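Missing here is one protein chain; the remaining ones are kept as they sit in the complex.
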Amino acid sequence: MLKYIGKRLVAAVLSLVALITVVFFLVRLMPGEPFTSAKLTQQVADNMRHYYGFDKPLIVQYFQYIGNLLRGDFGYSMKYTNKTVNDIIGQTFPFSADLGIRALVLAISVGLILGILSALHRGKTIDFVCVLVAIIGTSMPDFIVGALLQYFFGIKWGLLPVARYLGFEYTILPSIGLAFYTLAQVSRIMRASMLEVVQQDYIKTARAKGLSDLRITARHQIRNAIMPVITVLGPTVAAVLTGTFVIESIFAIPGMGKYYVESVANNDYSMILGMTVFYGSFLILCNLIVDILYGVVDPRVRVGSR
Amino acid sequence: MSEREKILEIRNLVFSFRTYGGVVHAVRDVSFDVRKGEILGIVGESGCGKSVTAQCILRLNPEPPGFFENGEILYAGQDVLKMKKKELRNFRTREVGFVFQDPMTSLNPTMRIGAQIEEVFLSRTDVTKSEVKEKALNILRLVGISDVERRYRQYPHELSGGMKQRIMIAIALVSEPSVIICDEPTTSLDVTIEAQILDLLKELRERLGTSVIMITHDLGVIAKMCDRVVVMYGGKVVETGDIREIFYETAHPYTQGLLKSIARLDMDKTDVLTPIEGTPPDLFSPPEGCPFAARCDRAMAVCQRYMPFESRLSEEHMTRCWLQHELAKGI
Partner (left out) sequence: MKKTTYVYQPETPAPKNPDASLFRTVGKSAEEMDKVTRPNLSFWADAWRRLKKNRVALFGLILIAVYVLLAIFAPLFSRYSFSAMDGKMINAGPSPEHWLGCDSVGRDLWVRIWMGARVSLTIGIAAASINMMIGAVMGGLCGYYGGKLDMIVMRIVDILYGIPSLIITILVMVVLGPGIHTLIVAMCIIGWIGTCRFVRGEVYRLKGQDFVCAAKVLGVRDFTIIMRHILPNIMGLLITNLCMAIPNAIFQEAFLSYIGLGISPPNCSWGILAKEGIHMLRMAPHEILFPAFFICSTMLALNLLGDGLRDAFDPHLRGTE
């Protein structure tokens, strides 16, 4: 098990280094010196040059940049001149995390339940409804889900607050908007996986043992069917996270995603880069956790981790 | 072989599957019985319906698309096909155990060995937890596994194929059923392991008095293990008899063909193995007459027209072949 974790850890670190390298060289690739926009005050421009070390040789710059990131320093904003990217992340991350966790919990729990129900009642009405929800869910981009929820529940019927993030009722629409796609995805995978597992020989063994249907479903079918869902948890976290970009700006939630979209609109390059590195590292970390979780759940992975 | 008490009777069983092209009759009017403490072999080529027949006994074939068209399976006077869900569950393993062909895929990869054995007792209230564990450890010892406490806590992927098949046998035997069905238990194992597993089954039969239904396509296994043999072809029973009758007084041309196609130690260098030419009929649309007629050297016009009757040659020996008809004498 330790060896397995070690391997995953090394892979994650390599991915991280690759990401940082890509970011660094992309900055260098930008035409001219990227931080000489007229909007910048002299002081900010100097900070930038110092941060990326434009006056030093390339290799020194590279390691200086890595050093900065290792200290948890993501750079400066060009728009909010008195703030660093770290300040902004510190202010906005709690909102995004809160929303993200709500959405993830909603997506995974409801997604699993729909997938299981659907597989157990294959070919019946419940199955049809679940499959329909799933296929519609995977066909709607989150900004459209968000907009439709906001229009119907917020504006047209006035049932729930339209925007901002002040209390529980404010969290409902954005959480659903963010969770919908993932929920659909999870339920599709779970359904397919359940139907695959049911054909396995060990299910026949379980039936030959005289176990009840409930026991077979719970202990043998669901437990094994859940594996493929765990493998997509990494990309799922990524989907929810990028979803926050859009959902937060639609619902005017002061989270990281909203700032990210704004910095794109403002051409705030340094902020885009800093936040991108933050997002990237965060996702790599999530993937690492998912990999380890997978090892815990599936005993086979631990040994033959090839 | 003396007449022993029958414990399982299969009568006129017809089991079929619905597929896109229509109904496939996989088991066509099969009857045989299993007696106390015997090893009964069911032999035939792949696709002859032997596995489906075996799984019918515990109703393990998926229904749908499979369904029973006719027949009864009597165990202690009760018809398995008429059992309610609850009764069927109690019947499985407690009365009849099942060992599957491929031990690699027949154990749940995410459960420890111990839990998979103990599970058999899950719905039973007559045994306590510690008794269950005691039984599980005992059965592991009985099937020849050493270091049982450690094995008990291991996962299937940590065991070898032969070891897994021993576990499967342990699962089938742990609640002391009176019959175990072994569906090609050694096909996916090495020859040396095969011998070990077969010896184990034989030994267990001696010690526990369990009847064994041995399904195989290997006449060598039959010769080594069985007291009586059922030969199946094209979803039908073509010959039954005790082991001596099947090997030395072979009546059906198909069984003769099978015997000619295997190598024996007493053969001369000059003797040749004769394979049975052709392939078994597709049960999607089986022929009108004897299913073997197309491949039979001695086939007669009547064989292609009509399904032959059962002819009884001795108390045990039965065959389904027109050659036994009095009009065929001298051909």
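As written, the chains take the letters A and B, and residue 1 is the first residue of each chain.
Definition applied: a residue touches a chain if its C-beta (ideal position, glycine included) is under 8 Å from a C-beta of that chain, and two chains touch if they have at least 3 such contacts.
These numbers were taken from a predicted model, which means no experiment stands behind them.
Hidden chain, full complex: it touches shown chains A, B. Within the whole complex, the absent chain has one touching residue among A:I101, A:I135, A:L166 or A:V296, and that is A:I135. Within the whole complex, the absent chain has one touching residue among A:I5, A:A45, A:I126 or A:A147, and that is A:A147. Contact between chain B and the unshown chain involves residues 14, 16, 19-21, 23, 25, 28-29, 67, 69-70, 277-279, 281-282, 284-289, 293-302, 304-309, 322, 325, 327-328, 331.
One chain is missing from the display, and on chain A it is touched by residues 11-12, 14-16, 18-19, 22-23, 26, 29-30, 135-136, 138-141, 143-144, 147-148, 150-151, 155-156, 235, 238, 242, 245-246, 249-250, 260-261, 264-265, 269, 272-273, 276, 279-280, 283-284, 287.
Convention: only the chains that are shown with their structure count from here on.
Distance between chain centres (mean CA atoms), chain A to chain B: 53 Å. In the complex of the two chains, the chain A residues touching chain B come out as 200-202, 204-212, 215, 219-220, 223-224, 297-300, 303-304.
Touching chain A in their complex are the following residues of chain B: 58, 60, 88-94, 97-98, 100, 102, 105-111, 119-120, 122-123, 155, 157-158, 168, 171-172.
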